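A single protein chain has been omitted from the complex, and every remaining protein chain is retained in its original position.
Note that the chains are named A, B and C in the order they appear, and that numbering of residues resets to 1 at the start of each chain.
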Amino acid sequence: MSEPTCAEQLDEARRWWTTSIVDIHPGEIAMRGYPIEQLIGNVTFPEMIWLMLTGELPSRPKAQLLEAALVASVDHGPQAPSIAIARMAATCGPGLNGSMASAINVLDDVHGGAGQQCMEILYQVDAEAGPDGDLDEAARTVVARQRAEGLKYFPGFGHRFHPVDPRAPRLLGLVDAAAERGETSGRFAHLGRALEAAISAGRSRPVPMNIDGATAVIYCELGLPAPLGRGVFILSRSVGILAHAWEQTCQGGRIKGPQAKFLNYTYDGPARRDVPDVADRG
Amino acid sequence: MSEPTCAEQLDEARRWWTTSIVDIHPGEIAMRGYPIEQLIGNVTFPEMIWLMLTGELPSRPKAQLLEAALVASVDHGPQAPSIAIARMAATCGPGLNGSMASAINVLDDVHGGAGQQCMEILYQVDAEAGPDGDLDEAARTVVARQRAEGLKYFPGFGHRFHPVDPRAPRLLGLVDAAAERGETSGRFAHLGRALEAAISAGRSRPVPMNIDGATAVIYCELGLPAPLGRGVFILSRSVGILAHAWEQTCQGGRIKGPQAKFLNYTYDGPARRDVPDVADRG
Amino acid sequence: MSEPTCAEQLDEARRWWTTSIVDIHPGEIAMRGYPIEQLIGNVTFPEMIWLMLTGELPSRPKAQLLEAALVASVDHGPQAPSIAIARMAATCGPGLNGSMASAINVLDDVHGGAGQQCMEILYQVDAEAGPDGDLDEAARTVVARQRAEGLKYFPGFGHRFHPVDPRAPRLLGLVDAAAERGETSGRFAHLGRALEAAISAGRSRPVPMNIDGATAVIYCELGLPAPLGRGVFILSRSVGILAHAWEQTCQGGRIKGPQAKFLNYTYDGPARRDVPDVADRG
Partner (left out) sequence: MSEPTCAEQLDEARRWWTTSIVDIHPGEIAMRGYPIEQLIGNVTFPEMIWLMLTGELPSRPKAQLLEAALVASVDHGPQAPSIAIARMAATCGPGLNGSMASAINVLDDVHGGAGQQCMEILYQVDAEAGPDGDLDEAARTVVARQRAEGLKYFPGFGHRFHPVDPRAPRLLGLVDAAAERGETSGRFAHLGRALEAAISAGRSRPVPMNIDGATAVIYCELGLPAPLGRGVFILSRSVGILAHAWEQTCQGGRIKGPQAKFLNYTYDGPARRDVPDVADRG
């Protein structure tokens, strides 16, 4: 093999990294082909997230389902390791970026992977049913198969703390309404409920869908690959991580040790109140 | 000092961590007092970000300015260390969470702090002018003082690559329009332009406001504390970091070394295209 | 179930975390039962690493094998993503801790896991042979089985860059010498060479053991669990990561983009020289 020429070396080096996400020239920035100045002010942040991750802009109704899921997952309190880490880190000296990095890092298979794993099962049921199959039967088949393979807890169903996770029925209601308006198929909402029924069958208590299950239904309705389910969850939970890191920064404290899970923490924020209409905000 | 009683010990431990962000009871989740099921579907993701960070819901027009800033900052290509790190990490084995953490971690003072630093200067000019002072004169005073203290490059102004950063005038135009409608004061847009003029005075070429300056104007219009300017920037840039980590994951590669800054990368995405109207999307 | 008493709650909370590593009281610190002031000055750093990870102090000859492995793995140049990330991070603003964290984070299965994976295979061959079996035959059996299961590249063998990795024969020679002196069994050195022969059989070129294979042999000789093989590797590579982060910090640079793998980097350090005798150092 002869030595490559200078031009060949340069060319090979230039092809080392390739992206279809962003293209930049002096005075020009385009994302997935769209000039950034057209995107700014014309697409919502969830639409931009979708464009960046999938390459195309979603319909507005689909973007609103994504938005509901992003809103739903921002935080579940400082007893979660990710939030606890963010707060402790904020008392150790790194900036908000460092506190966020240490926290986001632990949103791995166990602490941040339930939504992704639930999506994988939903896609399995979808494939099991095929275009014309019975969805409920497919759910029962997949549940039986997974149990035979040793799965004990189905990701996306049941909650150690909430008898019913208040986020799940609300999200599912939004999917139903969108399906009624023809904005989404509703197939995965059906599949999710079929899974819930199949998992709960024969138990004294039902095992209701939780936030991970309900967001998985939405991400599957939208056609997102399962690993991106975790990615989008991280974008959402980052908001809570940042809020807690910042609150702890404002509270001060140096090298602040952890709080016991058993002892809970103290809430000193506003009392319960209703979300005002848009016209009454701000 | 007598030994605290058991109840006192428990009580002290419970007060160790205090938050006004989130309150959770079985079947109940409230953020800043608002039940989560009311927030889902009724507030946008940028509004939720605002609520989590500041404690209150913004007006919709203010939320739309925040949204424009979030959309504008998602990515500036794989030559930025944060994006390069995300892509390399994705070939080393950690999940998307790990790739995101390694990348977000470097959005520190130098690589991610320009917006925050520009906000600090904008707030200095604001204070210098006081309620009735001349904004342009205040900008000149602050620029002169900062230069006397050794500042050479004003964060938020000038760009090594773009003669004019296409994101900045677009964002500033949105602030102007909102100010005309009385939705925001417009004071910081004025201050930002005054800073641009003061910095550029006497130079052969103007030093135009860049993305960090324009988002700083928006975050100051909204009254965000300067450190949260970096926090919100990280929420935005996380989208690009995730998109590149995922693209690299799909491309494959193992232990993939870096690309040279000098050689650029190859873009193989869609050609330039216009952002369609909402009715024509999806 | 009756509500636990205050004392029960306190007690349960106290048991939430349990460790056998460290015990601390005012004026007293003990690691694995040994007072820290007895350890300081009496055990080497590799012996301390061993004590912390396994609970007991090693013999000095075994500690010296560990030490050789720790010395061998510190660095393999800035084209490795971990080192490249450390250098880039150092130009972005986080301290040395942040640069190290972003880099260490990517030492996952792909970039940092070969030693651990090689240990797993060595332990498989060890189990296959049993106490009296033929080691070479066991190696051939495991290689054939792994290939049948789809393994193409055996972790710990072969190198894309080095025809012979200069670290491997040196480390193996130290194991041989220790085995001759009866300080270690030498069984895993035999198994490692048997694997090398089985992997190379029928190929035009041998597939020689690399650094990951040679350190895996040492860690197996010492009886380390396979996941700790990666842990100890990280302790070693952290030294190179810190050295490069610090060198880059001293060189300066802001938001410094990556270097192309194809183009290599420039070495401007001392010319080749021999390691002086201890008496001639410092």
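Everything that follows uses one rule, which is that a contact is a pair of C-beta atoms (placed from the backbone, for glycine too) under 8 Å apart; a residue touches a chain by one contact, two chains touch by 3 or more.
The model shown is predicted, which means the values in this text are computed figures rather than measured ones.
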{"item": "Candidate in contact with the missing chain, chosen from C:A72, C:A114 or C:A189", "value": "C:A72"}
{"item": "Candidates A:T44, A:S59, A:Q79 or A:N210 - the one touching the absent chain", "value": "A:Q79"}
{"item": "Contact footprint on chain B, counting only the chain that is left out", "value": "9, 12-13, 16, 94-95, 97-98, 101-102, 105, 260-263"}
{"item": "Chain A residues that touch the omitted chain in the full complex", "value": "6-7, 9-10, 13, 79-82, 84-85, 88-89, 91-94, 98-99, 101-103, 105-113, 254-263"}
{"item": "For chain C, the residues touching the chain missing from this view", "value": "10, 13-24, 26-46, 48-49, 52-53, 55, 57-64, 67-68, 70-72, 74-78, 87, 95-98, 100-102, 104-109, 112-113, 161-167, 169-171, 174, 227-228, 230-231, 234-235, 238-240, 242-247, 249, 251, 259-260, 263-276, 278, 281-282"}
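Throughout what follows, only the chains that are shown with their structure count from here on.
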{"item": "Relative orientation of copies chain B and chain C, as a Cα rotation angle in degrees, nearest 5", "value": "180"}
{"item": "Numbering shared by both copies at the chain B-chain A contact, with half separating same from different", "value": "same"}
{"item": "Chain centre separation (chain A, chain C; CA means) in Å", "value": "35"}
{"item": "Where chain A touches two or more other chains, by residue", "value": "13, 16, 95, 97-98, 101-102, 105, 260, 263"}
